[in-house]
Each structure stands twice: as structure tokens, then as C-alpha cells.
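Have a look at the structure below, then the notes.
Here the complex is missing a single protein chain, while all its other protein chains stay put.
Chain nomenclature is as follows: A, B and C, assigned in order of appearance, with residue numbering initiated at 1 for each chain independently.
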Amino acid sequence: MDFSIIRVARVVMNVKDLDRSRDFYVNALGFVETESDHEHMYLRGLEEHCHHSLVLKKAEKPGVHAIGYKVREESHLDTLEKLFQSRGMKTKWMEKGGQKALGRTLRVHDISGIPLEFFCEMETVERMLQRYEMYRGAKIQRIDHVNCMVPDVEKAYNFYVNELGFACSEYTATEDERIWAAWLHRKQTVHDQAFMNGDGPRLHHIGFWLSEPLSIIHACDVLASVGYASAIERGPGRHGLSNAFFLYVRDPDGNRVELYTGDYLTSDPDFKPIRWDLDDPRRQTFWGHKAPDSWFDEATPFLDIDTGEEVSIQNPTLQRRKPEFVI
Amino acid sequence: MDFSIIRVARVVMNVKDLDRSRDFYVNALGFVETESDHEHMYLRGLEEHCHHSLVLKKAEKPGVHAIGYKVREESHLDTLEKLFQSRGMKTKWMEKGGQKALGRTLRVHDISGIPLEFFCEMETVERMLQRYEMYRGAKIQRIDHVNCMVPDVEKAYNFYVNELGFACSEYTATEDERIWAAWLHRKQTVHDQAFMNGDGPRLHHIGFWLSEPLSIIHACDVLASVGYASAIERGPGRHGLSNAFFLYVRDPDGNRVELYTGDYLTSDPDFKPIRWDLDDPRRQTFWGHKAPDSWFDEATPFLDIDTGEEVSIQNPTLQRRKPEFVI
Amino acid sequence: MDFSIIRVARVVMNVKDLDRSRDFYVNALGFVETESDHEHMYLRGLEEHCHHSLVLKKAEKPGVHAIGYKVREESHLDTLEKLFQSRGMKTKWMEKGGQKALGRTLRVHDISGIPLEFFCEMETVERMLQRYEMYRGAKIQRIDHVNCMVPDVEKAYNFYVNELGFACSEYTATEDERIWAAWLHRKQTVHDQAFMNGDGPRLHHIGFWLSEPLSIIHACDVLASVGYASAIERGPGRHGLSNAFFLYVRDPDGNRVELYTGDYLTSDPDFKPIRWDLDDPRRQTFWGHKAPDSWFDEATPFLDIDTGEEVSIQNPTLQRRKPEFVI
Partner (left out) sequence: MDFSIIRVARVVMNVKDLDRSRDFYVNALGFVETESDHEHMYLRGLEEHCHHSLVLKKAEKPGVHAIGYKVREESHLDTLEKLFQSRGMKTKWMEKGGQKALGRTLRVHDISGIPLEFFCEMETVERMLQRYEMYRGAKIQRIDHVNCMVPDVEKAYNFYVNELGFACSEYTATEDERIWAAWLHRKQTVHDQAFMNGDGPRLHHIGFWLSEPLSIIHACDVLASVGYASAIERGPGRHGLSNAFFLYVRDPDGNRVELYTGDYLTSDPDFKPIRWDLDDPRRQTFWGHKAPDSWFDEATPFLDIDTGEEVSIQNPTLQRRKPEFVI
């Protein structure tokens, strides 16, 4: 492969009311607001030296414009364009300056229809890692991963592993060895990109990294204190898969955010992906809690990179089951 | 009042298999085993200088023999005998030496039929508070409280407050100001003894104090690691009432134990009891999680101090409701 | 004894610049500011329902006006007046309304010359315990204790234990069994009042309770972030004596504050005081760190209840040594 994707770097997502979102993301969860205008809010974690990792865009309807990946070199964007074009996939350039703080950006739809973007350059800003007086809520450190529901996980898996160079850390399989869900990474953590079987493509959640587990307990306390108890959807709990300590919350528009800490280093190329049996009861959520139905059923649609219309959603090829260990 | 009850000090409870219970209480939860014989196991927390705070007694059927309270002076036992006799309640002496490590003990049935015992003297042993190499599982520090289901909470409340000298820290009331549940204390914490409306008298749970919240997260992880994930019944979560961070687990016989940390000092006599409205949605469990039905329905029977037979159970005078803030 | 002291309840102390103190106590350490005027600032912890536990008074020179104790009943103030007068000690009444939020108050000098005050009544305010969005810095919960240097610890010990009804939890003794330091309590914690051998009487520090140990780590980080790294005098560390996890900081006027969490329940009247040998190396600060000289040498003077002049300071009767386990 003559290109190198570094990591998932941002998500661009619609919200209906920027002030309402600011209250949730900044005041309650503790994101840093880099800057905002009437149409956008640019948020980042305390550790992040880049301009933002989450763009909230004012719009009437929910939807995700793009999952953004950072690449190693500017020229890799051109290589990626050729790859996607050779596969007959839609591509689109956004020139430097067209998007706040971003260099030249390639937008595409991936093999499941998910809108991706690739860029090499993002402006940097002051890192707040040692500005502890600014720590509040969940003390968000950085973007960690996205998880998408897709109708054909194996197809997505093969494309990301074989064409884009991702490695698999863990996966779940049916008894006849069909891949039901997969955790894929470029950076040296459990995942940048997960896929799970379901009506899709839809964005299931964006995961943000926290530096230690009490941040999650404090986040629950703060959310409840300021009136967001109902935003807590699942957890706190321990994932069997990935080993992370987690909490899932829903933002005021219903977008799902995972607070996540405590997975492991995946630097070694000879790390053998961990297989979880879809029906093995010992593989459930580590502490045995069940996830609510909403967690399996609800997700955010993606938007077409050209038209802005919702990407059409397909039924999954495998049975819609609700194993409790999926994360 | 010419007697002074110090605090709840122990519970004597049946289990079917002492080895099975040792595995749960000592190996998984981290209790210290002071000593055992073929019929009993004596357990304590790391902070406790007294011989034990939990006695497990080998028996075919579950049941609680007594909730034990420590009094300030030996003569207070005689005063208490007179009080209970004057109210027509059954009393019974157990002489020093009759029970392991205990001085002279008065057993009675309280106004709800709960078997209580009072004693002044218990042998002391080495305190393990600074033997950190022995810390494991939930790192149990000390007994904190018991919670009992009774059919008439107001009757119990009046007896404990007016006759036994307990103070109330918090309570829940119906719209017509009937007390639905109450948290009563002698020592300077939120409770030694709680009562909640329900079929009773039954022991709902015994609460043990932990020194910090990560002990609960680690306890969940250890319980799951050694095969007790299904013992986790509710939590971890934050109680609105009491503010404690909690986990409820069920021992192998179904007895419920609460791991509990983070309430507040109740030293001040002019602290006004906090009232919670039974139907006020803002008063729910702080993070908004629901408790499972088992938590409301299942509890351990008490045993008669003379016959050892189960104390008969009455339906509650108030409606059986399941408010989510009850702790 | 026909009076009952509940607990140490407040300290009234001079500072030079109220804004500078606000920045330290409120913005950095996380105290709640109940109210202020040009001459006073009234601070409390998140758990405290009473109006304040620390009064900072604007003045040119440092000094402590009083250590305040809450008593159970109003009439106990009169009993205490008689006790102090019978011992030939100076007393002084401050009527209700004379001090912000306080009922009638008796000020005295104790046997070491320390200005004490006793009161039964203090106005109550909203408790912020579950206003987690207000938690910051050290997340101060409540006042816990004061520690005073006095020239004759045994004399102070005898007065507090025999005349005022305090109990001793732990003490250090010389090889010839002279008491070198003592930890005395009325509420059910390790101490309300500690005494250590030294030039005195002087206030060594005021201890505030935190609910869990990571609050201390976060307090260090915040203090350093906002320019108060040099305020950190000792710790974080574990006290052998009391078992608490601690940090000592110096406010902008040099007054010493201890952040303190994790001691144990002292409810039992038959708890035998723990003796520490002054020269036993195994009794040192639990992790073996040395305290700096400033910690042994520097303290805040007390002020006369009538004249406001500094109470004169005497040399200690025992040798001035620096055992490392003193807390």
C-alpha cells in the first residue's frame, strides 16, 4: 500500500440547536470549544493539539456528513482518490480553506455507503492537557473511535483490511464463522473504526477517550446534576470485548457518544485477533448487564457527500440479534 | 433515655455451604476471615478491630438469626430488657461464652418482629487497615447498615426514634405524608437501620462500607473474573438518597449485600431530615437507572429467637410501589 | 459531664487580601463561598449544610481568632462558662447577631491559651453535595479537624479528655511514656482536635475532609496549573497515624490547610487508643517520606479574645524533635 492512514480524526455531524449542544458537550461533558460561528461549533478534547475532533453543524435534521481520517502525507490523498475511483466509488475534493482549519480534503463513500473524508493537514492550537483548572465533566481527552452499523460487516471488514490497511484487534463470529462485528484500527489502540451487523449504514456512536475510570463516575454525577440523567443510555460498565470501562450517552439530538477508557496497546503486528462467539454466554458484557433495546435499534443516518440527502439504509445480511457483548 | 446504642455491629445469617460462602465473601469480595468451625464462619472488614461483623451459620434454609447492636455500657442491656418487656415483647438472654467472642447478649423481637440482639462486649483482634497486601476484591472496610422490609414503616420508625433513640437522616413520604421508607442512625452516618415498605419483616440487605469508589469498579471486575457476574444485581450507581456510590450483589444463598461508599457525616442534632417525594421523578436514582424487580421483591426471612422458625410475613399497609430512588 | 460538644465546626482566621484568598480557597481548592463582605469571607465544603466552616477576616497580620466548637444544646454554653470560670480561665460572650449566622457564642482561652468558642446554633444553607457541576479543585467536603502546637501536650490532653469529654484515638509517646502528640475526637472520626509538642500555642493546620483520594491528585494538578505549585508543602502521602491520605498546602498568608481522606470510624467507646513510639522507625510516615522543616517549624499565632493581641508563645516541655510520623 502506498498510502498510510494515521487515525480517525474527526466527525462532522448535524445538530438542531448549537446552544443546546454547547450546554451538553461543553458544560456537561467537558469538551473544549475551539471556536464557533452561527452555523458550526468546533470541539476538541483536553489532550488534542489539533483544531477540533468534532464539528457540530446547525441543521434541521440529524445526519453525519463525514467521518474524517488523517493521512500521513498530502500525496496520499491522491493515491486514495485513485483507489476509490478504481472501485467505482464517488469522490469529491474540498480545497484548503473550504473547511475551517483543514487542508485539502478528499470526500468519498466507502463500500457500505459511509461518507468518509481524508486529509493530511489540520491547524493546531494550544493543547490543554496541563490546564487542569479547565477539567470538568467527563474530562474528555481525545477522539478514540467510531462505530458504524452496516448491513454486511464482512464486506466492510474486507474493504478496510485489504484495501485501506486496517488491522483487526477483536471480532465476533457466528457459529458458521461469519463475522458479525469487527474492531479495526490504524493507530495503536483497539479501534479507530468498528462495524456491527444491523440496518445501515448508520453511525452507532463516536467514542472519546478518558484518562482514568473515575472520570466516568464523575460524568454521570455531573450529567445528573444538571438535568441530563435521561441522556445516560448504558453503563457505566466494563466491556468484555476491548476491556474498556465505558458509558454511553445520547446528545440532545439523539446522537450517541461513548466515554471510553482502559483498552490496550495494539502495536504488535503479530497480535492475533481475539474471536468472540456470538452465542457464548461467557462472552457477554463483562459484568453481565444487558444493553437497552434503544442501544441496538437507534443510530444516526449518514448524508450523501454530494446531495446531502440521507444515505439509504439496507437490512443486514445476518440475523438481527442482540448479543450483549457488542460494544 | 438511660441507655445508649452505639451502632449496628453484626448480622447472624444462615448459609447452606460454608466453603461456597468463603469463596464468595473472602476470595471474591475481600472479607477477612477471623476464624471458622464446622458450623460457623466469622468475617470482618479490614478496618474492624472487633472479632467479626458477619456470622455465617451452616443451615439447610436461609434466614437471619439476629441483627446485632452494640451498646455503650453493660448495664444498658438490663435497661433494654425492661423496655422490651414493658412493651410485651419477647426477650431472651445468651450468656457470655454462649456465642463466640461475645459478652452477655439480649435477644428480642422488635415491633415489626425483627430479631435484634444487644451486647456491649466483643473480643477485639488485629485491625488489618494498614495491611494493604491483604486488600482484595471490594476491600471491605466495615459493616455500615442493614435495610429491612416491614409492612408498617411508620410503626417501625416511631419505635426506633421514640423508644430506641435513633435519628432520621432521610425519608420518603407519600403525597399524604405517610412515611414509605426511612433511614435511621445511631452512629454518625446516614444510617445504621433503614426500613422500606413491603412484605415483611424481611432483611433486604446488609451494607458494608468501602473507602473509595474504585473499589466498587474493581469488585465488579473481580466478581466477573471468577464467575460471579450473575451475582451483580444492581449498580454500580449513585443513590440520590444518601448520595452513596453503591453496588448490590447476591451471595450464593441469595442474601443481598450492598457495597457502599460516600455518604456524609450526620453528627449534628439540628440536621433536618431530608424528605423525598415518593412520586417526584426528580428524586429517582441519581443517574436514572431502574432497579430490577428482584431488588424489590426478594429478601431474606428472619428467624424466631426461641423456635428458630421463620417469622411470619405480613403484607404492607401502604401500596407496594417501586419507586426508583429507594436504596 | 452535663454538656456535650458535637464537633469542631469552624475556624476564624486573618488574611491580608480577601480577593487573593478567594482565588486560592474558592477557585483553586474548590471551597463554596457562602457570602462575603468587605471584611469577611464565609466558606464551606460541598457537604456542609451549615453557613460556613471557615471565616477569613481581612487584617494586616496573620492570626487565629477562634477555633469554634458546636455544642448539643444552648444551655450547655452556660455550663461551659461555669467550667472555664471555675478554672480561672478568661471567658467572653458574643450575643446572637454579633457574628454572622451564629447564635450566642462563648469565647474562652483553653488551658494552653488557645482561643476557643462554643455555640449551639448556626444558620443553615443549601447543601451542595449533589450539585456535582460545582465540584472543582480538591472538592472540599467538610471541616474535619484542627491541629495545634502546644508547649505541654499532656496538660492539653488531660484538659480535653477529663474536662471537656474528648476521647483519644491515637497518640505518640516518648520512651518514658510522656505524651508527645495526641489525636482527640468528639465526633466519630480520628480527631476533631490534635495536639503536638512545640512552641505554642499556635495553629498548625486546619484539616478538611475529601470523599476520595483522587481528589488530592486532582488538587495538586489544579494548584500547579494555576500557579500554586509552591503552595504544596508536603505530600501527597499516607499517614501511618490515622491511615489518612493527605496533602498539606499553605494559603497565600502562610496558613496551613490539610486535605485529608480515608481515616476510620471511632464510634466504639472500647476502642483502645493506638500508641506510636516516638523513636520507632517502623512508625514513620507510612511510605517513608520526610516532612520538610517548615512543616515542623511554622505555624499561625492565636489572638487574645479580648485584646486581639497575639497569645504569647512558650517553649515546649519535651524536646523539640521531628519524628516523621506526626500528622
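By our rule, contacts are C-beta pairs under 8 Å (C-beta built on N, C-alpha and C of every residue); 3 or more make two chains touch, one makes a residue touch a chain.
Predicted model only: the values in this text are computed from it and were never measured.
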{"item": "Left-out chain, listing which of the shown chains it touches", "value": "A, B, C"}
{"item": "Sole residue of C:I67, C:L129, C:V146 or C:C220 that reaches the chain not shown, by the stated touch rule", "value": "C:C220"}
{"item": "Of C:S75, C:S230 or C:S312, the one touching the omitted chain in the full complex", "value": "C:S230"}
{"item": "Residue, one of B:K16, B:K58, B:R72 or B:R136, that touches the chain absent here", "value": "B:R136"}
{"item": "Subunit B residues that touch the omitted chain in the full complex", "value": "27-28, 130-133, 135-136, 212, 214, 218, 221-222, 224-226"}
{"item": "Sites on subunit A contacted by the missing partner chain, in the whole complex", "value": "6-7, 47, 49-50, 70, 72, 121, 124, 129-130, 141-142, 187-189, 209, 211-214, 240, 243, 261-262, 264-265, 267-272, 286"}
{"item": "In subunit C, positions touching the absent partner", "value": "213-214, 217, 220-221, 223-224, 229-230, 232, 236, 238, 245, 284, 286-289"}
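Assume only the chains that are shown with their structure count from here on.
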{"item": "Centre-to-centre distance between subunit C and subunit B (centres being mean Cα positions), rounded to whole Å", "value": "33"}
{"item": "Cα-centroid distance, subunit A relative to subunit C, in whole angstrom", "value": "50"}
{"item": "Residue list for subunit A, restricted to those that touch at least two other chains", "value": "214, 221, 224"}
